[in-house]
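One structure, as structure tokens, below. Some questions next.
A single protein chain has been omitted from the complex, and every remaining protein chain is retained in its original position.
We just call them A and B in the order they show up, numbering each chain from 1.
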Amino acid sequence: MSASGLILAGVDGDRTWGLQDYVARGGYSALRKVISEKIPPETIIAELKASSLRGRGGAGFPTGLKWSFMPRSFPGAKYLACNSDEGEPGTFKDRDILRYNPHTVIEGMTIAAYAMGCERGYNYIHGEIFDVYERFEAALAEAREAGLLGQNILGSDFSFELFAHHGYGAYICGEETALLESIEGKKGQPRFKPPFPASYGLYGKPTTINNTETFASVPFIINMGGEGFLNLGKPNNGGTKLFSVSGHVNRPGNYEVAMGTPFSELLEMAGGMRGGRKLKAVIPGGSSAPVLPGSVMMDCTMDYDSISKAGSMLGSGAVIVMDETTCMVKALERLSYFYFEESCGQCTPCREGTGWLYRVVHRIENGLGRKDDLDLLNSVTGNIMGRTICALGDAASMPVQSFVKHFGSEFEYHIENKKCLVPPEVQYEGSQIYVRP
Amino acid sequence: MLEIEIDGKQVTVEDGSTIMDAATKIGAFVPHFCYHKKLSIAASCRMCLVQVEKAPKPLPACATPVTNGMKVWTRSEQAVKAQKGVMEFLLINHPLDCPICDQGGECQLQDLAVGYGGSQSRYEEEKRVVLNKNLGPLVSTDMTRCINCTRCVRFTTEIAGQMELGQAFRGEHAEIMPFVEKTVDSELSGNIIDLCPVGALTSKPFRFSARTWELARRRSVSPHDSLGSNLIVQVKHDVVKRVLPFENEDINECWLSDKDRFSYEGLNSEDRLTVPMLKQDGVWKETDWQTALEFAGNGLRKTAKQNGPDSIGALASPHSTIEELYLLQKLTRAIGSDSVDFRLRQSDFRADGFREGAPWLGIPINEVAGLNRLLVIGSFLRKDSPLLAQRVRQAAKRGLHVSAIGASAEEWLLPVKNRVLVAPSAIVPALLQVVAALAAEKGVAVAEHLAAAMPASVSDDARAIAQSLASGRKVAVWLGNLAVQCEYATEIQQLAEEIARLTEGAFGVIGEAANSVGGYLAKAVPLVGGLNAKQMLEQPRKAYLLLNAEPALDFANPALAQSVLGAAPLVVALSAFKSESLLAAADVLLPIAPFTETSGTFVNCEGRAQNFNAVARPLGDTRPGWKVLRVLGNLLEFEGFEHNDSEAVAAEALAAGSRPDLGNRLFGLEFNFAAQTVAGLERVSDVPIYAADPLVRRAKSLQKTRDAKGPVASASAATLAAIGVESGGRVRLKQGQASVEVPIVADESVAANCVRVAAATAATSVLGAMCGEISVERV
């Protein structure tokens, strides 16, 4: 783990996740402040808005605005959900937050519940990280024990029950309404919107869902004020952000940096290119974000606006770095297989189209590509994008379109020559088991 | 109200409407597969994508709410491009095996592919293959054709009330299936065939027997339960090949029960009686109509002459048409006898002579949706009236509170808020408690004739029912088949009337059969001192006219019916089928047409007369029942049998003023309830869903369903323990002299101290009355 910034500041691997250490780092001071000063919910939401905190799960929706959608005077139960179903290839930040600093998520969620009047919350934790789920359960027990969670928090009349819900292997549950379905004990098939969760969410009740990192940022915003948080980053891109750097770098890991940090700096923090090889391509925001050529990336700063201008998305902040040994057709084949496997099966274009995309890319990779395959890929992705209930269809299409757009000649070479531009032995070397220095 | 413009046309729709609703209103067709007006919205097939002003991408018409001033284009370039794109995806893994697909010619996918599909596929990869599932004897599967619209899944969950199908696995591997190795056992299962927009779910009995375009489509009315579902009967060369629903929002909506849909298989059973038959010296011989009718006419004339007209009785099935019932009673009365009845399974007739009119449901069927409190007394609601139960189920989702009092608590697949589960003899005491609690709740005095019967104390369950009913705005109380058939039917009806009075609600009778109301209207009941169905057997007649009834299966007391009819010097039976008990009892068999081969009328539970025409020519020498009765009248030289067609009979039968009105109240009848103390166990009888009438009993696919294979006898575990038998063990059931050995199973839905014994089944046809004391011994 590599850490600086706010959320991961001062944590020390597996040793300092507990309540005592968190409190020693200033933890729960924000919640105490909210409760003791009886800060009005509107003020909290106003601070969130001022902080310019944008959803860290990938969509980048302004958090304060989202919170303000919750019906204030709704008579029945209202729910809060934390999306820790981190399964987008390249993303692994929430796992570190939860295992090294779980209490910041608990504190953030409790403040959110206070601000929105939620009586109950669930943290939906990715299936493959059972140990993290268990640790979060332990953290919840600590918080309850200390009166920081449960009935009459810190002696006030504010109560909030928070539980962990463990996923069991479905990428789609990272989609917020699929996540709600999953908590309800169903298949994770996204719901058509409207109605949006703020009016019809978990068990049909108003619900707000935020990403782990989003909630983890909340205590810091309360402590330093919205503007203080904003000023850490750049306008419209407030605060720090965790970037998960993976692929061909020397030190893969999480790096919490201010929004707007140049990509080149981030790359350097991650130890630079592995073996000193040349940067070929970067997927800057998780596997569903369009891939960008390395040269384009080197001119970008790491914030929503800059990456968007370059034609991709900051997404969840998952930076997949590929060097010159990478075959782009093979890389796309693997990603397409992923979306094919993870499509929930509900909407026709995604259920049928993701398999089609994978099979065509697979064919090209295996020397059976046809001349009009690239047109076919563009056409099929065009028929998937924007035609499905959730964004998985788009997520499956954007890599295909961007790989073909930026590395079209490599695809054409495959089709014409039935082999790769990058010699097999070079590819083999470049994908060797990476042994950390 | 919201203003919306669709394809340039202005339309005003209600708040909460979708684009699909608005498009339907102006008659614009938006292609779709998963959308169905009666099911929840899935929005997943994506076929109904349309262009909406200011929306960056096409939106599904089925799920997108209308906003004021919205502009929608259903056939713009953007919309059609999206629709065609979806169609291509639907077809890439579809087998396109239309030439061998039963759905061919009536397939939504095929139809829409003509307009939206390409002429050649761009998909050249291997197609998906999905293994077929065994859903039971009614629904056939070809799952490779499935487009995962999930209509069938939503149907079982939302309409049938039990999720029997699901979409398992995910993505391209998603499959519609029941739970591993389970079948779909709902009594409404056939509707998933209609709902399936492709050939994935088709009718097993119909499979490969005809193409849709070869079939003549004719309207008819179901002859089974009291709802009177509207049918489209499909016929090829005078053989009924298939039955589909004819949509009638007031009655069956777009659904059919499996009984309505698949009973047609019985029409061509080997049991069909196709030529008149005479029994001579104990031997049955085929004969011609002239001989048979003369034998019958002469026999009746002779009996009337020798023993008086009162020695003749007529017994008819309530599944007979108005025309048949009317002419039967007219003939009987012309002979000079008032002994005619169609209520073969009833045992309490004390209310006759005090009735306001023909007992009916008390409210129109389409008002069930508006009820907010309902008390159902002595009913096997779900199996006796599947689509009425379905309406109750939908109403319950909108806040209807259902209470039940009865001797069985079998699963209705809808929430029953309060329930009293007692032996038949304890239903009246339970109702008295409800009345007492209700009067207290309302602060109103009970009716004078009931005052003396009020109980000293009220159970919590009875009070809960009273409280539920007292808080209702729109209340109904219904009597089910058990309530009507049991020995306490009169008191139950009196108390239902009182509950309705106290709650300002409606009360009525669900009704057993297609003409349970019609039989009263046709006056097929004793009116001036004649004998009722029970008396006609208790006081044996010399001659009987038997219409559409089988002695062993259609009577309240089959042992008695068989012995009395068997011993009678003359039994003239009009029937579409022969059966062992009929052959044993009858002396002459007159083959009459089942509902598909005659015109006729059924009056359903809400009092709606629905007439229908023959959809096929009568089989063999079969003749319509009304014609046979008319000719008998002519033969006996009675006046008033000059009808040229069945319409004339129906017009005469249902002429206002000459027939009774609908009405459930009882006038001038004292309340004299004396609970008979039952020392041992009490018999509770249901008529299993596929055993209720001669036609359905011969429908072979229905006879293979789980519902047809239900247990003969069941009782609670405690009762079984008291008898000393384990679930699955064998017992001897005894009623008086009659006894039979059957297996018995544990079933906690049976009231304490009761044994549920299926009526109308071969195994129990040697037994006596459907209710009353029964002894059970371990074998």
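The rule we apply is simple: a residue touches a chain if its C-beta (ideal position, glycine included) is under 8 Å from a C-beta of that chain, and two chains touch if they have at least 3 such contacts.
Just so we're on the same page, contacts and distances are computed from a predicted model.
Engineer: Looking at what's absent rather than what's present, what does UniProt name the missing chain, "NADH-quinone oxidoreductase subunit NuoE", "1,2-phenylacetyl-CoA epoxidase subunit B", "Phenylacetate-CoA oxygenase subunit PaaA" or "nitrile hydratase"?
Structural biologist: Its UniProt record gives the name "NADH-quinone oxidoreductase subunit NuoE".
Engineer: Which of A:305, A:341 or A:412 touches the chain that is not shown?
Structural biologist: Candidates A:305, A:341 or A:412; residue touching the omitted chain: A:341.
Engineer: Among A:21, A:128 or A:305, which one touches the chain that has been omitted from the display?
Structural biologist: A:128
Engineer: With respect to the chain omitted from the figure, which of A:27, A:58 or A:87 is a touching residue?
Structural biologist: A:87
Engineer: Which parts of subunit B face the unshown chain closely enough to count as touching?
Structural biologist: 162-170, 177-182
Engineer: Just checking the interface: what residues of subunit A touch the absent partner chain?
Structural biologist: Where subunit A meets the chain not shown: residues 77, 86-92, 94-95, 120, 122, 126-131, 163, 165-171, 182-188, 203, 244-248, 252-254, 287, 318, 320-322, 326, 331, 334-335, 338, 341-342, 344, 430-436.
The rule is simple: only the chains that are shown with their structure count from here on.
Engineer: Which integer distance in Å separates the CA centroid of subunit A from that of subunit B?
Structural biologist: About 55 Å separates the centre of subunit A from that of subunit B.
Engineer: Across the complex, what residues on subunit A touch subunit B?
Structural biologist: Within the complex, subunit A touches subunit B at residues 170, 172, 187, 192, 194, 340-349, 351-356, 359-360, 363, 376, 379, 382-383, 386-389.
Engineer: Write out the stretch or stretches of subunit B touching subunit A in their complex.
Structural biologist: Within the complex, subunit B touches subunit A at residues 41-47, 49, 56-58, 60, 63, 65, 82, 85-86, 88-90, 92-93, 122-123, 125, 147-148, 167, 169-174.
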